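What follows is part of the complex, with its chains left where they were.
For reference, chains read A, B and C in written order, and residue numbers begin at 1 within each chain.
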């Protein structure tokens, strides 16, 4: 029984390269329960809630309004979960996010009247950044455990919020300021002809991939498939005519999660961050500045918390000294439900977002089903554990299955042997 | 009774969840009181077999017999109770406990640290002629000392069969001798040993019988007396090996440009005013006893020890402190503790290999080109003969020697000019060792400078042009490789003789 | 109202109303008792209730209100977690044309808005008058310690509007009755017995001559009473809230007095107010509706049947 890395560890890349797995195989791998368990858990929960709500004669659970609402409600916590995932991947831990968000909100609200929104927002972001930097510097340079440091800053920053608000609710009184804040957060953007847009995008990307592959001598098949799919989707648009109508915070979430995911997945920064979290000493000896990456993760988290704080301020138009208290646990739960390891080196921001969606889907489900408050706690707790169990066990089974699949193809030593001629060509 | 084997394995197979088949119908027979050698190339399945014997893995097929009776170990505790003590290859100790407590980790009895244990420990130390602080915390020990603690742990339980998986891989000569003495003495008293090692001379001199594994199956089995080194090598790698033996290179011309210059380097970790130079084309060996500070010197030179003070120049240009600057200046470090310092366990082989040189494998130095990385990994797998299912295999799933090759492979293609190798062949099989030493020579031949730390003086002499002897963090002697011998190096390392030529 | 049967019959003729309740936290006894009052009354009136629990979090309440609006109830009872945040929620409800009654806490920044100046757009604010209740507590204090003296305040958790509101009229009221108290210590008891007990213990250690503790909730008053007893102090304790614990403690003499809040009555009153507005029986706009919160001492403890 050797300690296995969490399933998520085995995501993405490993089925791709050298062996030259096909595009389809890669997609199939990404969809296995062991990899995408959290997604299946979400689907299951939504399915159960939809069934229940139709049985109880309530309005359709999957109505566009409700789906838009769930996305809107979870977006701020999901944004926090994205940044927290980055810190967790780097091998650290941050309990102070909710306090920092509240601090950012309090800053924004108390300054927006006098400075205007852009400046107030800048100050709030700067405040978040400073909090993150303080966390990072103390944890990395003094070398104290991140749990105790961020517990300390959580308390201290909450104290700052208290001082700033003087124990009362702060509101944005100035109507001008209020309007600016509302514009930042409230309302929906509609993207018409979403299918056409996605289709054309896929067409362009596919063509580019195919051309690149041909240039580097690879197979253009993958690009062609993408392009073809894009074409089909684009052609369907006039018929189906979907439009995408989401709240502004949902768009913020999509952009932030998308960019963060792409950076982690496709850039040197991402690769190094995972290396730092997985084995800091090996990363350091490979020439990676471990402190820079870890402190950077904290700073990003602080900045993100400040930003979410401003969004909260804009959403609630008020913040009281205890505002957002306890949100850090929800955020951590989202990240860990998404399969992020508490010990660093593993995690996916997209799955953390799904983790957040699970938690908010439950809350929303209770509201829609009008379930008695007394039973909600027991259900949430149980669902969280069961969701985690489902894909822990699914991941384990997948592994066993793989053995059966591939047990018959052993390598012979000749194949892997060191051939003298080849060695000459080293360096 | 003498006829019943103590332990026998029949038709044992083992496949891992990732699809690797490590053993296929393997058999093994250990007679009571004998010393049985188990040899094979990296990834042949030795450790896997040993884990099955120890009850740490369940075999997928086949039977294990202990004292004639078929057994299925429920857990390692069951094997221990039955009388099988195992020293695993990746020394599993509890780092936050003391040496004494680790040695008696599984000991029964109601009390945590009875006085009797302390006396028992003293007796044990006296019996094996070894000295170690019983109250030192294992986390503070160097890797070699930890290996000794693991050995003591296995000896302490007084087993019928002691299984040793590469016990000497990270030991220096002195400790190695301690282990040999123990094996000889205890086997004379009736304890059987199963001994895994890549040092074939050890196997030849120590064991009564030997089993050769190749690719998960037993290819040969017989009395050790029937083998000599060449035949054993042939059996292990399945081909003749070009002489890996001593080929002491000639000293480099005195006017070759200095690639690495170290001046007055000291560190609180135990490096005391070290100065030396390595010229292009030179392989400089660093010899010393366990804990003499060899690793600390490499870390100080590399800048990994931020408290080190002194000057380091590469090609005449001073290098800022820190591994980042060192890598940028063309230095490369292969650390001795590969699991803690060398590999990123969560990464597949290809991501490990590209890690130090990732930027140059990336478009615009920012977007890694995975195809190029994979290509490099495949090249390393070919060049170094890494036994693995493919570049996507996780390094934690590799056998010890193959993981070591991955660490080596990290630095091969990135244009490093100064190589610092800390025990580069620890746990590497004979074939691969020859390949690695060849590589080292070639670095030098192509104008690189190499610094090699090795506990095997023989290996140092085989590859180095010059040897520095380290004692207590100081360079106490310097010898051209072709003018010295293992015996002399050992004397110097122990603080005898050579007072006239302090560095 | 009318008898149960009559109400059901009436309901079948009339429209059956669905009323959404956004409760600030059903695991807190006070709002939970308000909820009970609402539900009991709803059963009588034949009104359907959809009740959401904000669990004490302002941001969750904002989500809850969004979910309520999606369900288009006929009216909403809003028990704000936070007065400032509630302002935005009230605006949203108004924009969706859902008649709303605020319950138990005011809507709008209490710093700038008087309690009785009800936020425009609401049908009504139904609540106890917190400052006035604080004043009543002051009167009790003056009654039991006519000569005044040193006093310590056990505050609620920092950041709650009630911390200020329940204290604000206390000194004035006491002084009006001729007792002048000097505040020598003010420490948070975070609304809980345990922390209040520690706080009182510690304040007594540094101010052994304190004559009066004013605890901003009955739970905290009861905790404080234990501290006073174990320190063999003679200090008197005045609480506020009229909870079961508090009234029991007044009966037993552990605390000198409290102010009787009636959350179940409050819930009933709130629902009635909204219901009458919906049926057109009594249309209201930004009305301030309250009920009597009498001062309770050992003499008149029978007048207060604890509802939470």
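Basically, contacts are C-beta pairs under 8 Å (C-beta built on N, C-alpha and C of every residue); 3 or more make two chains touch, one makes a residue touch a chain.
Just so we're clear, the structure is a prediction, and the values are computed from it rather than from any experiment.
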Complete complex composition as a label formula, though a single copy of each is shown: A x2, B x1, C x1
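What we mean here is this: only the chains that are shown with their structure count from here on.
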Arrangement of touching chains [line / ring / star / complete / other]: line
Subunit A and subunit B, separation of their C-alpha mean positions in angstrom: 41
Between subunit B and subunit C, centroid-to-centroid distance (C-alpha), Å: 72
Subunit A residues within the subunit C interface of the complex: 59, 65-66, 69, 72-73, 76, 162, 165, 167-171, 173, 312, 315-327, 360, 363-364, 366-368, 370, 373-374, 376
Contacting residues of subunit A [partner subunit B, same complex]: 5, 9-10, 13-19, 216, 218, 266-269, 271-272, 274-275, 278-279, 281-289, 345-346, 399-400, 402-403, 405-407, 409-414, 416-420, 422-423, 425-427
Footprint of subunit A on subunit B - complex, ascending: 15-19, 21, 24, 41, 214-216, 237-239, 242, 302, 304, 322-324, 326-328, 333, 335, 340-348, 350-351, 355-356, 358-359, 362, 365-368, 370-371, 373-374, 377-378, 381-392, 394, 396, 410, 412-413, 431-432, 435, 438-439, 442-443, 446
